[in-house]
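Worksheet for the structure shown next.
Note that one protein chain is taken out, while the other chains of the complex remain in position.
Naming follows writing order (A, B and C), and every chain is counted from residue 1.
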């Protein structure tokens, strides 16, 4: 199983900060697509992904137990 | 084994942020005394202790693998 | 939409209803130094209905490095901090009722101010006053937000009566020799980060979003890139004299306060701290020397030159401040060094 954390407006879109799903074997890109569809997440292609508090690219493969976080870069200032 | 983290001036006194020692079976109070002697730490009786990111009192017993942190409340402002 | 606060109303945690609540609340800020001036500016800009700020000190040149309401002109006019703060806060937001008091935050003074206060912000520089705030908070059921910093290290904790542990639970006794900005230095990003935490908590309390109020104790070091958040449930102490069942509010008792007395016929004030206990004169001497102070001493006392004053500190924490008859000024000097 994997914990998936959502930050900022992604959290609002999903309705909670944390979900638990089984994403092991999937790439980050595949997980993004799946979640985009399920939760209608906006613009996931520009969202930063972390696996276990380390930056991960779209083709990285998720292992069982990995903690995933999605952090949308924002532009306000 | 246990990781022990020092914050603020305690870190300066010890010379590093993190040490690894075996403290399992000791109480927080005993560990404080031991470290005070070894590193000449100032006023440990007023320093807050956390075990695994949770506040711990002086009579709490440390388990193997516990992460200890010493955080001195400061008065500046 | 109220144009002035439109960006704040847009934020989902506040909204129009939250802004209305903020507009009808009263915040008491104790201290107008680094934390006090920053907290006051943010809450004034946010449109809080009424802000009371109390401080006993004057604006000095060495304040300008981090105390954001003040200018070089305030230093040259030697304005009291509360007065200088009031002037700037009014220019920032004339909607807010600002009450500025040049006074020492004693139990008597705070008990008089507390009646319609919704939250207190700790912007003091010593544990003695914090313990008074803590007792007032418990006695009158008003939340307060602890904040403190030295160097690049800072911390904050929201204290909600009946819900979280109180400061007395955490500390049990007042640390006599806490690090202060006059002994450990301070950089302004640290101050601002403590203020960020304090004002975010204050806004949550003002809009009554109790779910959102942080229950953990935050501490961080900006130079060493550390940030920790501690769960505090276990810190609650049933026998606590400030928040336990048999509470006495010990810090509202005059007996437990630092006493300052002008010594008759001499240009000297004596300071006698509340919790007498030995301090390490040797360690204090080393520390003060490394900071560039002129220090002389023997096993029984230390003598420190501080500008036009000279402070003599005894092992039990008692001190004589020579060169002044001003009780409040003497206490300020004392707490700058001894926290």
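In this text, a contact is a pair of C-beta atoms (placed from the backbone, for glycine too) under 8 Å apart; a residue touches a chain by one contact, two chains touch by 3 or more.
As the structure is a prediction and not an experimental result, all values here were calculated from the model.
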| item | value |
| --- | --- |
| Partners of the unshown chain among those that are drawn | A, C |
| Options C:45, C:139, C:172 or C:259, residue touching the unrepresented chain | C:45 |
| Contact footprint on chain A, counting only the chain that is left out | 7-9, 11, 17, 42-43, 45-46, 48, 50, 53-57, 69, 71-77 |
| Hidden partner chain, residues of chain C it touches | 1, 3-14, 38, 41-42, 45-47, 61-62, 64-66, 68, 71-73, 91-94, 151-152, 181-190, 192-193, 195-197, 199-200, 203-204, 209, 212, 214, 216, 222-225, 227, 229, 291-292 |
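Methods note: only the chains that are shown with their structure count from here on.
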| item | value |
| --- | --- |
| Chain whose mean Cα position lies farthest from chain A | C |
| Distance between the centres, which are taken as Cα means, of chain B and chain A, whole angstrom | 36 |
| Centre distance in Å when chain B and chain C are each reduced to the mean of their C-alpha atoms | 26 |
| Distance from chain C to chain A - Cα centre to Cα centre, in angstrom | 41 |
